[in-house]
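As you look at this complex, bear in mind that one protein chain is not there, while each of the others sits in place.
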Amino acid sequence: MRVRRRSAIALLALAALAAAVAWAATELTPFGTPSGPADAVVRTLVHERHAANTVNGVTYDLRGLDTLGEELILFVAALGSAVLLRHGRGERDAGERAEARPSGRTADALRAAGAALVGPLVVLGVYVVVHGHLSPGGGFQGGVILAAGLLLVYAAGQVAMLERVEPRALVEVAEASGALAFALVAIGGLVFAGAALANFLPFGTTGNLLSAGTIPVLSVAVGVEVTGAVALILTELLDQTLLAGSA
Amino acid sequence: MTVLPYLVAGWLLVVGLWGVITSRQLVHQVVCLTVVQSSTYVLLLAVGYRTGGYAPIVSSSVPPSSPFVDPIVQALALTDVVVEATVVAVLLALTVQAHKRFGTADPDRLGELSG
Partner (left out) sequence: MTVLHVVALAVVAVGGTTVVLVRDPVRQALAASVFGLALALLFFAFQAPDVAISQIVVATVAVPVMILLTLTKLRRDEDEERRR
């Protein structure tokens, strides 16, 4: 009864919201005719910052401070979910964990395909991260691709191998050092160029891999950070499901 | 016709909120929240789109003098998509903890059992 009454109230409120949104939509600039200074931004970024991909030019240069904030959200969110998931992990001992490993259940074809794809996926991820200033991609996208490599290792049934390389310590270090590197580049701008996140590296030639000043450096920092953050979350979740299997 | 993308963004907002309010399972509720979030991407990119504009990536085939769609809104949406994923992770971790503590994933029954 209470649920039905709540649904009715929600329906009324959302109908009002929908009407307000529709009304507001008619007042927005018509689709296809933006009012922002898009062309000026593109020209500035290409001529002054030598970034061919101006989206990443905006992300890592014009709105670099914004991205620093986003990166810290990412850092704290990954840390927070790891802490939440670890809470109460000490309930079972390591012996039970070893039994819980679902190593025998993965099909051979899946294991082979997973193992074969790890290499190409990591190469793709690194490519996407380091070419962020030239072509679509960058640290945010490439980082998730790299973290997916960890999933493939899991799909390949190599959990034992995963334990041996101690992924948890590795991803934690990656997450922290990515965030630290971004902050250091921001401070570097303050020291060498007079403002936080101001460019202090040579720009090079537009279109070259080593160009666009601090933009690719920040992209790599974000790539490391995102890899660490997503991998940390996935490791903790995988750990939880493997752990619980022992019950 | 020129308001259609904005109306789709508004629809995603409204229908996502409806899902959040009526959901009986916390994981389901989190996914409904991602529908609400996706409305912001549609709105941002629709506001920056220009008819006949190029993607804001300059190359030898697309000189800097061509008309471009707005790169600023794209940069906003781009970081948001990845940050959204980690926010979902926090919410799912909270769901796991709530389930562990109260033995249910039904948002309506969480309060009853807290005692």
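Letters are used for the chains, namely A and B, taken in the order the chains are written, and counting of residues starts over at 1 for each.
Criterion: contacts are C-beta pairs under 8 Å (C-beta built on N, C-alpha and C of every residue); 3 or more make two chains touch, one makes a residue touch a chain.
Everything quoted here is computed from the prediction, not taken from an experiment.
Every shown chain touched by the omitted chain in the complete complex is listed here: A, B. Residues 31-32, 53, 55-56, 128, 136-138, 140-141, 144-145, 147-148, 151, 230, 233-234, 237-238, 240-241, 244-245, 247 of subunit A touch the missing chain (whole complex, contact as defined above). Taking the whole complex into account, subunit B touches the unshown chain at residues 1-2, 4-5, 8, 11-12, 15-16, 18-19, 24-25, 27-28, 30-32, 34-35, 38-39, 41-42, 45-46, 48-49, 51, 53-57, 69, 74-75, 77-78, 81-82, 84-85, 88-89, 92, 95-96, 99-100, 103, 105.
Heads up, the rule we're going with is that only the chains that are shown with their structure count from here on.
Separating the CA-averaged centres of subunit A and subunit B is a span of 15 Å. On the subunit A side of its complex with subunit B, the touching residues are 3, 6-7, 10-11, 14, 17-18, 21-22, 24-26, 28-34, 36, 38-39, 41-43, 45-47, 52-59, 62-63, 66-67, 70, 73-74, 77-78, 80-82, 84-85, 87-88, 135-136, 138, 140-141, 143-144, 206-207, 226, 229-230, 233, 236-237, 240. Residues of subunit B that touch subunit A in their complex: 2-7, 10-11, 13-14, 17-18, 21-22, 46-51, 53, 55-59, 64, 67-76, 78-83, 85-87, 89-90, 92-94, 96-97, 100, 108.
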